[in-house]
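One structure is given here, and the rest of the page talks about it.
The other protein chains are all here in position, but one chain of the complex has been omitted.
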């Protein structure tokens, strides 16, 4: 059995759902003949035809708006944004319309917006951003970011079957850097459920996306020093699996929140809010946030390296917190 | 001496800056002859002429883009969004371009985007939102929300003189509901500085905008019960006055974060992150967040009342926390 | 009356059609009038209050041609379209009053209403945003090979928005079945046309998308009807979208609080002579299809209906605050209440 990369897993997830349900279709820029900027939809045009693999003009707002309209009228669109950064061009459609349909008029919007996000690919200020927070902040939206190939496929399939609009953030650096053997056939990974990636007793780290791997690498090194760090992968960022976050803190009594997104207004704050209110009595040390600094994502290697949270940084902070 | 309302203070602030600096101009929908949806720019067309009081087509993205271009080319635009909710239509221009100019190419963008925000006016899902967080989350932007007429004028004047792009959120409910005597002549209120509105020793509450008044009302009632609550008004939401937040927590050892915005991804989380990391040792109780629930802003009075944080809720939570 | 006709919509102009059109126009006029000049001033209606006074012919003359499977995205001046789709005055009133019995069950207010069952998308407050959404509704029709169409309504102001452009362009490229109905009432809030666009007519934009388009008197309900019929022939035939520009005038402020002093008095006067209800009545009288007496009766019937509807709506409860957090997601997130963590 061969291994499947994260990007292949996403492709397979869409493919299987399109086989399963004739109402599922894909739409976006350069996704048909070209197969998409990251080749996620490669081959789909040949298999499913023009009706279900829809190239659009360069119009993010219209893509989202049309996806929402199609969802209202019974289809299950899977939209591709060429880069997550350009979702900003459809921000009003996403946050002001799609997100509110169920609340306003009981209309479900079973729509997935897939968007390649994140850095470490020399993408610079416009092709590296982590855009999750405005959507996490918008009631009515679900936000997902897988860390593994298994989850990428399973979460995407669950997102396509979900009856609420889902922002599905794919990490560009993980596309080809992680792979694993996947079970044959159909499976899904439920939305809204975090997963303990590594059990530990001394302290916890909560992460998602690429940073799960950073956390696991740090945990492996810390283990050699006798520090036993539990790693929680959130997987779904909205709605958050608050119980899982509280459970790990109640277990280890110390916690680090790690994300690639910039610090201020990042998910780390929300997590600190949850823990600081509901597990305060369990805390034996400060809640540590590790995040990118509050700057645009820089391009040059020296700067991008300094910008992105590192394994070493996690190790150092974990040591300090463990010592606390 | 007569009292000046919050909305009059804003109008006076713009007016004085336009008198002072010929590069300051206002631009937006229906702001010239009509004087704007909330009459903030009333009379300016007559005084300053068409060149400096610019009506635009219904094009939020172009308003922001043109403002940014004008700022690059030496002017100091003060843009009006008719409602903060529709800033979503210019989201890409604000977050992807204006915010990053200084970092990318050293270009300052001395621009103010004024936007009437907030609820309690039966505005419903599209005319009541608190939109601060996506902008607080964007490095390069400043975000301001005054709670009083004095601050409204002083912060606006400081924002217009600031050389970075400022999102200036005006609370619609405060427009005509708060007023005070203002000093004659020129004054500014510095950006980035919070203000203790009420000294207290038993616990602290951190708020901004309309909720400052809710906090003060609660504090007054709590005082009668012998609970002495300190009220910190953030005034600037980005960059945050972290020292002031930490100082009040270090003083009272208990803290409530209060905002009208919805809970998840709201500023309360960020504040919890700051305090949980840097004043953990000072905390004698959980950090309490009081916020709107994670729903769109509902229209009907019964629902909107249930949605918005209330004085009673603050009192109850403060009592609990005090007792803790 | 008022229910979505089970049969195919009328296509010939005859007495029956004229009476139907007149009924809906009068209902829209009187219902909005009751809302604006009574209920709003009495404080029974909160929030914004927009009417389509003087523009009734547009939504009525077009929506009457809609078939059950079609979708409509009315603007805030198109109450007639909702009425024709079978939405009852009492539902509209309860909506305006924020009652649980309203179309959004109090979650949204005023004209921000619609109904999935009756294929009306509630107004998207962001002006212009309905245009791409109409594209998606139409795309699904094409996807399934249906012959249905979307009626996408908007004002002149909407044509300045990026979404309008993106939506029209995408629909034109994809040959989607949409009739665009622009109510050009010459103002976007206080902004007159010449501050919105550097052209005389919105139709001048159509060739830029490769779209057929025509101008019609938006105050002449039969002209709107005929233009819509032409458009539908084109659109249902699978030839892609079609734009109708309906020239009209907003015979009110932008909303109830706006005295519209920016409108030259002459302009309002000129248009008051083209009242769409009176125009249709004159047409009927000229053909001896009806008399003043008939019109009085129709109006009386409408007012009675409204009286009953107001009574019903006023008796509706306000939404129960305990429902505040329902329907944000299909299944409430675990962790219970949204206001605070577990």
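Letters A, B and C mark the chains in the order given here, with residues in each chain numbered from 1 onward.
What we mean here is this: a residue touches a chain if its C-beta (ideal position, glycine included) is under 8 Å from a C-beta of that chain, and two chains touch if they have at least 3 such contacts.
For clarity, every value in this text was computed on a predicted model and none was experimentally measured.
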Hidden partner chain, touching residue among A:14, A:44, A:66 or A:89: A:89
Residue touching the undisplayed chain, where the options are B:74, B:185 or B:226: B:74
Touching the absent chain when the full complex is considered, from C:73, C:152 or C:169: C:169
Residue, one of B:11, B:122 or B:142, that touches the chain absent here: B:142
Interface residues of chain C (partner: the chain not displayed): 160-166, 169-170, 172-173, 194-199, 204-211, 240
Where the missing chain touches chain A, by residue: 29-30, 33-34, 37, 55-59, 61-62, 85-86, 88-89, 121-127, 262-264, 289, 291-296, 298-303, 305-307
Residues belonging to chain B that touch the chain removed from view: 25, 51-52, 54, 56-57, 59, 61-75, 77, 92-93, 96-97, 102-108, 139-140, 142, 162-164, 192, 239-243, 246, 273-274, 277-278
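Definition applied: only the chains that are shown with their structure count from here on.
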Whole-Å separation of chain centres (CA-atom averages), chain B against chain C: 36
Multi-partner residues of chain C (at least 2 other chains): 104, 107-108, 112, 125-126, 162-163, 328, 338, 340
Residues of chain A touching at least two other chains: 92, 96, 103-104, 139-140, 239-240, 273-274, 277-278
